[in-house]
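Quick one: the structure is below, questions incoming.
One protein chain omitted, others in place.
Each chain gets a letter, A and B, in the order it is written, and its residues are counted from 1.
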Amino acid sequence: MHGVSCPGLLRGSFVSRMAMNKDLMTNFPLSARRGRALAPGAFALALGVFLWYALIWLGGVQPFILPAPHQVWGRFLRALADGSLAGHSWVTLQEVLAGLALGAAAAMLFGYALAKSTVLEKFLAPYVVASQAVPTVAIAPLLVIWFGPGLASKVLVCALIVFFPILINTVVGVRSVPEDLRDLMRSLHASRAQTFRLLELPAALPVLLGGFRIGATLAVIGAVVGEFVGADRGLGYLLSVARGQYDVALVFVAVFTLIAMALSLYGLVALAERATLGWQRQAEQSRMTFNPTEKN
Amino acid sequence: MTGKALLEVIRLSTTFRNGNGGLHVLDGLDFSVAEYQFVALLGPSGSGKSTLLRTLAGLLPPSRGRVVFKGQRVDGPPRGVGYVFQNANLMPWRTVEENITLPLELAGAANGAAAAKSREMVELVGLQGFEEALPRDLSGGMAQRVAIARALAHDPDLLLMDEPFGALDAITRERMGLELLRIWEARRKTVLMVTHDIAEALMLADRALVFSERPARVSMELTVDLPRPRLDELRYTPEFAALSRRLRDAIR
Partner (left out) sequence: MKRNSMFVFLALSLLLAGCAPAAGGARSLRLPMGYIPNIQYAPFYVAVENGYFAEEGLALDFDYSFETDGVALVGAGELPFAVVSAEQVLLARAQGIPVVYVAAWFQDFPIAAVAAAETGIQTPADLAGQRIGLPGLFGASYIGLQALLNAGGLSEQDVTLEAIGFNQVEAFASGQQPIIVGYINNEPLQLRALGFDVNVLAVRDSLHLPANGIITNEDTARNNPALVRAFVSALLRGLDDTINDPDAAYEISLKYVDNLAEADAAVQKEVLAVSIDLWRAERPGFSDPAAWENLHALLLEMGLLERPLSLSDAVTNEFVP
């Protein structure tokens, strides 16, 4: 990172986001400790369900405040059987994927330009910081007004919410490309395209995929925020309808489906990391820093 | 001086801009390197040896003077130069073979040709069996061999080496020196190598240039007229000791 104050700032908030996601990240170790990690996971799940029941029995909580796990499960099976859950999930998933693709493409494009040009960075940094400060909940209604109540407005909310982390990680990633390797490419007469494809992309990939991990989960939130504002399909809509009808079990079904969707996307990014970042020994390295200096 | 000059450095000066009037690094350097010569560059740390190498490679424009390579003024990286960096500077995501063939890939060589060249280079630097290894699994010495193989892969006329063994331990360093000697004798390239190690310079070079403190000038030039092939025993001869003393005094 160069001595400009803004990127430091950007990075700071990014780091805090990363910290928020830290627990989630450690649940997806890239090394092959999978099998053994399953047992504690199952135990944690069982404990969660037990505490859930305990809360209901000991606290005397009525089902319309907090339904019991088996009621949620039963509601899940019904929503699955009548096809509504799959239909709404598919709508939300489309919004998430399209939003992620759009937001990531824009973020990588801008991020690359920003990383390559200090002038551009100084010029755009205030806008970039502002884009992060805007509460998505506040502008989602505007997007619905501007782009209509259909798919487009939700995709844009998702795109906006994933833009910042991926942008920052693109900048950090491209800036982390070692100068010596750049010199090597120059001395070998590499073209711009070759430098990008053979050096910058692979070198920035670990940090970039870190941004995607965060972006994938944020995109799910974005879709729901967009659907809350105005929609007639999607899990966020299902959530609103369920709340409106006091069907709290269905609220939980929708929430859990959203969690499952976010975790699956997160897992997919983790898989992509395993597939492309085998050259890094530890997942730990891939998260925050890229250390090109091999041991000598 | 034997043969015609492959590389000429003419009144070369470099000043880096900084807060107070600029950092004067190179001060009117003048020397030339003949074809197939092995030239060692010695001098105190911070005397601008790396700056000179980067300038010769066309990565850094000089403030004044010029560099002429193969009769052409250097203006940007010239073709036909291989560069070996201080650390191996390998791409950690590419295998040994892929790192070696990078120059060929960039030049658009056919896969078959690249594979053949890679096999040849792997053999030359003695890394058979490690073609598919990733840099993280290599020792420092092995990584530097890969770097040398990469620098030689596109058959450059001039090899610029910036303290290639500086980060290695003493034993590995000596072994790599001999290795380089063997490679150089097999390939007969023109080499310009920056080093801190007097013994290394004497073992390898035909000529040694000693730089002064910054701003650097050539404070001494020494012809290393030790017989070749040079074997390890050479280190213990009086001739070697005498040259070694002269270089040491010049650096001080």
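We adopt the following convention: a contact is a pair of C-beta atoms (placed from the backbone, for glycine too) under 8 Å apart; a residue touches a chain by one contact, two chains touch by 3 or more.
Bear in mind the structure is a predicted one, so any value in this text is a computation, not a measurement.
Asker: Which of the visible chains would the unseen chain be in contact with across the whole complex?
Answerer: In the entire complex, chains touched by the missing one are A.
Asker: Among A:S191, A:Q245 or A:S264, which residue is in touch with the absent chain?
Answerer: A:Q245
Asker: Mind pulling the chain A residues that touch the left-out chain?
Answerer: Here the touching residues of chain A are 59, 61-66, 137, 141, 144-145, 148-149, 224-225, 228-232, 236-237, 239-241, 243-248, 251.
By our rule, only the chains that are shown with their structure count from here on.
Asker: Distance from the CA centroid of chain A to that of chain B, rounded to the nearest Å?
Answerer: A distance of 47 Å separates the two centres.
Asker: In their complex, what parts of chain A are in touch with chain B?
Answerer: Checking each residue of chain A against chain B gives 178, 180-181, 183-190, 194, 198-199, 202-203, 205, 277-281, 292-296.
Asker: If we count contacts the way the header does, which residues on chain B are in touch with chain A in the complex?
Answerer: It comes out as residues 54, 57-59, 77, 79, 81, 83, 85-94, 102-103, 105-107, 134-136, 138, 140, 143-144, 154, 167-168.
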